[in-house]
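Note that one protein chain of the assembly has been removed; the remaining protein chains are unaltered in position.
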Amino acid sequence: MTSPKKKENHPLLKITGLHIEGQSDDAWIPIVKGVDLTLDRGQVLGLIGESGAGKSTIGLAAMGYAQPGCRITAGEIWFDGVDLRELRRRERRSFRGVRIAYVAQSAAASFNPAHKLIDQFSEIPVEHGVHSRADAEADAIDLFTRLQMPSPETIGYRYPHQVSGGQLQRAMTAMALSCRPDLIIFDEPTTALDVTTQIEVLATIRDIVEQFNTAAIYITHDLAVVAQMADKIIVLRYGEIVEAANTRIMLSDPREDYTKSLWAVRSFKKTAAAPEPEPVPLCKVEHVTAAYGDEPVLHDISFEIHKGHTVAVVGESGSGKSTAARVITGLLPPLKGQVLYKGDPLPPDYRHRTKDQLRQVQMIYQMADTALNPRQHIRDIIGRPLAFYLGMRGAKKEARIRELLDLIELEPDAFIGRLPGELSGGQKQRICIARALAAEPEFIICDEVTSALDQLVAEGILRLLDRLQQELSLAFMFITHDLATVKAIADEVIVMLQGEIVEQGSKISIFSPPHPEYTELLLSSVPEMDPDWLDKTLEERKHLSIKSADQ
Amino acid sequence: MTQPIKTMGESTDAVPPPIRETSRFKNALQELKKAPLTAKFGLLVISAYIFVALFAPLIAPYGESQIVGPEYEPWGHFVLGTDNLGRDMLTRLIYGARNTVGIAFVTTLFAFFIGGSAGIFAAILGGWVDSVFSRIVDILMAIPQLIFALLLLTIFGTSIPVLIGIIAVLDSTRVFRLARAVSQNVVVMDYVEVARLRGERIGWITLREVLPNITAPLVAEFGMRFCFVFLLIAGLSFLGLGLQPPTADWGSMVRDNATLISYGDITPLLPAAAIALLTVGTNFVVDWFLHKTSGLKS
Partner (left out) sequence: MGTILKLIAKRLATGLVVLWLVSLIIFSGLEFLPGDLAQEILGQSATPESLAAFRKELGLDQPMHTRYLKWLGGVFHGDFGKSLSNQRQISELIGVRFANTMFLASLAAIIAVPIALTLGILAALYRNTFFDRLINVLTLSSISFPEFFIAYILIYLFSVKINFFPSLANISPDTPLWDRVYICLLPAMTLTLVVVAHMMRLTRASIINLLASPYIEMAKLKGLKKARIILYHALPNALAPIINVVVLNLAYLIVGVVIVEVVFVYPGLGQLIVDSVQKRDMPVVQACSLIFAATYVLLNLTADILSIITNPRMLYPK
């Protein structure tokens, strides 16, 4: 059941001169500044850009919709020969859900908690008078099956909170397909998912788009993902188009410097090999078992971190990688096992550790925003550990603060008197690094320090950390879910799953086969820039499963 | 140390415009200019009340409880007439500003000191301290405030220190809830964890890490609590259980002269209006302040 395709001579979607403004403090500021794009039937367009580039806003505008606090000020949005902006509210509404559908980033929040999935699915066809309720339900089961959801006949009769995140994302895709629209807007549909779930959802989305010959706008900040999904790509920055081209051309031959810099991000590699390990490891975790209340999170894990080495701990959410860091810092005393620092056991609870023991292990957090007190000036933030641990005062302290700011490549005069609110995300993370360095530690735990940053900025932080390691022979415990980062900076790698260590060893040994099953799954699920990656991977997996079925 | 290299990475990273220290005062003034009419009205009312309260003896034509003429004199010779004992109404109103507002203010201060510090400590310390404090507050709040106040006033009798003590303790339960809730939002922040892991003591964490980040909601709450306490004390006085004669007090002034209303004389409404005006003004200012500090939500 596809909608009648009349005038085939014009593109499905044509946006010209789109301007959108957003409200901030009583004033309207431009978010999208004159964007043009066209999309043909069955084509997938990737919109890519860093946060604040305006990609979601453009995606919603393609439905003739502006979020509360935003307004479309100029431009034309031609959908199948009709300018959506010129339509009356009721007519515009008749397009939504039926001919243009939307898949949101967080399915968990975008499904109404009070209604069953099937009710929310059927609502679109029934309310718009496309199908009867019975037909819609039958269709839902069909779509659930095609999207490879478990028990497709019954899953629709559950409430959203009874279904997992990956399944909800599929259910939302099914819902978008309920009226077989001409165009679907996918707004970062896999960002909230773990990599091993992401690959499955990506595969089903692509399949379904091909099966129904649906056009799509795929919005993401992840280059490797867009490379798999899109026929053509538009790179956005500050609400303007930087470059637009077919996917393969864009990947192999980017024109603009900004695009090139985006593509180049993953090229960073650690500059020097790790020093020979010293006989006594800097930090040693011995048979640690830990739990939050009654819920066990770590099961008998052991590992070592040597001076000057970077140990990357990888795993998906819930694997216990951050909990391991909490045990080392003493925030979560373990049930069993102990943590040794330079051969001596550390008291399990940080409250019982000496000032010097606390000084030696420093931590840098994922969200620099919440790791810096917004009411303290940079001078006080960096100065406090200097005064607290090293007893520095007055001019000596001031001089050292400036030295540290130099070290993290921020101009001391310009930054020392600022508040965190007056810094960019990357600069904040640098201040966090400076605060950790102020304690003169030998060991720093980095908990997802680059995941909240845009790629280029993240790259800068990795370079800085690498340089600091060379200069100060620091040891890093680098917690991350991003394997590209691991490849870039790790000396040793620890792979965790459900509170246990699946595999650990040098980076080379971890990244070369043979792998334990989970490592294999994890590694092969990380999208690569190659536009054929998804096909290849799925093909390989199919072979593997056939093979294992044969055996 | 090597020569610092400016990374290109920063260039893609949007930096918010700097706010210089010197311009903050100017900013505040500008905000004030942009404030809605209601907030300006509120600020004007509050300043007027503070002025009257401070300079009551200078402004008032007579002494606080001086009998100046016959009872219930109409408006005229005595600007607003006299009360049930022949005291000058205007004088009583002016002194009322000092007594009623002053006592409500002091009570609110105490309530904030008790409830605020307990709430912040409960949030920072967590564990059993938090549980014990929270349970006590739950129980105290299970009895309606006015009823509890009546019960306690029966036990301890009515005098100004008792009144302040009882209401401060009862109202501190509300302050506790708010202070605990907003502190908890701050306590989970990584920068507090950083301070804990650095080995900072609770004093530093309270004063330097938590308190500066909860001043805005606390200030707003102070305004609201003040209104509430003010209305409660006025209510008790109206019931004859608050400030005791001969202290001039708006609540009891309404009560003492209420009979006049049945004769169509609105004089007894004046002290009530004085109460209402101040709470309206304060609420307007708080509303604007909340709107500003919550980042234009609502």
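Before moving on, here are some points about what is shown:
As written, the chain order gives the labels A and B, with residue 1 at the start of each chain.
The rule is short, and it goes like this: a residue touches a chain if its C-beta (ideal position, glycine included) is under 8 Å from a C-beta of that chain, and two chains touch if they have at least 3 such contacts.
Quantities reported herein were computed from a predicted structural model and do not represent experimental measurements.
Seen in the complete assembly, the chain not on display touches A, B.
Only one of A:S24, A:T73, A:N112 or A:S317 touches the absent chain when the whole complex is considered: A:N112.
In the complete complex, the hidden chain is touched by one of A:S24, A:Q67, A:S506 or A:S545, namely A:Q67. Mapped onto chain A, contacts with the missing chain fall at residues 60, 63, 65, 67-68, 93-98, 101-102, 104, 106, 109-115, 123-124, 127-128, 158-159, 161-162. Within the complete assembly, residues 38, 138-139, 142-148, 150-157, 227, 231, 234-235, 238-241, 251, 254, 258, 261-264, 266, 268-269, 272-273, 275-276, 279-280, 282-284, 287, 298 of chain B touch the chain that is not shown.
Here, only the chains that are shown with their structure count from here on.
One finds 45 Å separating the Cα centroids of chain A and chain B.
Chain B meets chain A in the complex at residues 1-2, 4-19, 21, 34, 189-191, 193-194, 196-200, 208-209, 212-213, 296. Within the complex, the chain A residues that touch chain B are 25-26, 50, 52, 258, 261, 329-331, 350, 353, 355, 358, 363, 365, 367, 370-376, 384-385, 388-389, 403, 406-407, 409, 417-419, 421-427, 435, 439, 453-454, 456-461, 463-464, 467, 471.
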